[in-house]
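Every protein chain but one is kept in place in this view of the complex.
Chain naming follows the written order as A and B, and within any one chain the residues start at number 1.
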Amino acid sequence: MADEHMSKKVEDMIKAKGLAISPDRIADVVKQVMATMQGGPGDSSGGSASPKGGLDARKDYPLANKRPDLVQSASGLKLEDITLDKVVDGNLTFDDIKIKPETLEYQAQIAESAGRPRLAANLRRAAELTRIPDERVLEIYNALRPYRSTKQELLDLAGELESKYEASVCAALVREAAEVYEGRDRLRK
Amino acid sequence: MNISEEMVKQIIIEVLDQMHVTEGIGLNPDEDVPPVDMTETEEAKPGTDRNEVVIGVSPAFGNMMTKTIIGIPHREVLRELKAGIEEEGLHPRLVKVYRTADVGFIAHEVAKLSGSGIGIGILSRGTTVIHQKNLAPLQNLELFSQSPLVDLETFRSIGRNAAKYAKGESPSPVPVRNDPMARPRYQGLAALLHNKEVQSVDQGKKTMEISR
Partner (left out) sequence: MSKRQKRFQVLSERPVNKDGFIKEWVEVGLVAMDSPYDPKPGIKIENGKVVELDGKPRQEFDMIDTWIADHCIDTKVAAEAMAIDSVEYARMLVDINVPRSRIVQMSVGMTPAKIVDVLKRMNMVELMMAMQKLRARRTPSIQAHVTNLKDTPALLAADAAEGAFRGFTELETPVGVGRYAPMNALSILVGSQIGRPGVLTQCAVEEALELTMGMRGLTAYAETVSVYGTEQVFVDGDDTPWSKAFLASAYASRGVKMRFTSGTGSEVQMGYAERKSMLYLEIRCVMLTKGAGVQGLQNGSISCIGVPGAVPSGIRAVLAENVATVLMDMEVASGNDQTFTHSPIRNTARMLMQFLPGTDFIFSGFSAVPNYDNMFAGSTHDTDDYDDYLVLQRDFQIDGGLRPVSEEDVIAVRNKAARALQEVFEELRLPPITDEEVEAVTYAHGSKDVPDRNVPEDLRAIDEFMKRGGNGLDVVRALAKHGFSDVAGAVLNMLKQKVSGDYLQTSAIFDDDFVVLSAVNDPNDYQGPGTGYRLEGERWEMLKNIPQAISPEDV
């Protein structure tokens, strides 16, 4: 079923219910619905348009099954190269089974294409954090807990995130926290 | 918030009545348990005595409220905790925390005040935590979260174990008890009691030393 046809039907139904919603919005919604529904063979017209040229939830997900070509571990191994034999022979370290920032970006695009921009934003913050060692991530988390840091310490932390780890989205989150904690008296005294 | 002492009491009595908690656990809500002498001497300071364990009580403990959720008088709670610590040859020190009614934070605060680094935090209703100063606030060495199951014997064991941790030993944790039916029976009441406790919280007030 073509999107336009669907839009018309939906518009009629909404009118019949006495609701007023712009036809443009209806068309948008219909597009979204069609995109998120499991597509049958005759249904390909709705799914081809993926936003911003990113991955498409319907065609590319799950990555492990549909796009294994895109997936590599942090150390550059492909999924098929992560084998039991290698583990037993001691040829695989924990870094070989860590996620790569690019993969999180792909998952962010899939979340976006499935209509979940906030989840996508979280995955993009996560992509930045892959560059930071476990201990430092834990320290930063603890620094963000109430009464742990002064405003300057939080601002310095934001600076470090930006300069040392290229984590500008996370840095913005920390700066925002510094402002809010100051206003709500949740900084270290 | 504008709630009179009387109103709280009335509701608690009503709830107790509905819950039949008087059966078999020795609590008589009409019987007033006398307050404990909680005379404050000075602001509590970090101790230097490696042989001390600090007991931190919650804001309403001992005077505003005088017994645990199952009716154990607070003076007996303190007696058992102290006896447990002394049995191991260590010294109990008592302080009162005002800035929070969260048992984890109370225990962590007093662990930091303790010369041995070990503290015990306790709420009026009986919830208790053994803490160590170098752990995160909401971690713990031992946690007794189900206040209706903490009896006098448990309090003594808590004192004893806290002292053992202070001596650098690794004691077997006090056996954890579990009663799936404590929640349906007591959780509503626990909420009432906690709201009463919170009325005594003073976020600006320092932790105070209690005279022995």
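We adopt the following convention: contacts are C-beta pairs under 8 Å (C-beta built on N, C-alpha and C of every residue); 3 or more make two chains touch, one makes a residue touch a chain.
The shown structure was predicted, so the numbers you read here are calculated from the model rather than taken from an experiment.
A.B. asks: Of the residues in subunit B, which ones touch the absent chain?
C.D. replies: Touch with the absent chain occurs at residues 1-3, 11, 14-15, 18-20, 100-102, 104-105, 136-143, 145-146, 170-173, 176, 178-192, 194-195, 197-198, 201.
A.B. asks: If the hidden chain were put back, which residues of subunit A would touch it?
C.D. replies: Residues touching the hidden chain, for subunit A, are 13, 19, 21, 25, 29, 32-33, 36-38, 57, 61-65, 71-73, 79, 82, 84, 87-88, 90, 92-94, 97-100, 103-104, 106-107, 110-111, 114-116, 118-123, 125-130, 132, 134, 137-138, 140-142, 144-146, 170, 173-174, 176-177, 180-181, 184, 186.
In the analysis below, only the chains that are shown with their structure count from here on.
A.B. asks: Can you compute the centre-to-centre distance for subunit A and subunit B, using the mean CA position of each chain? Integer Å is fine.
C.D. replies: Going by mean C-alpha positions, subunit A sits 44 Å from subunit B.
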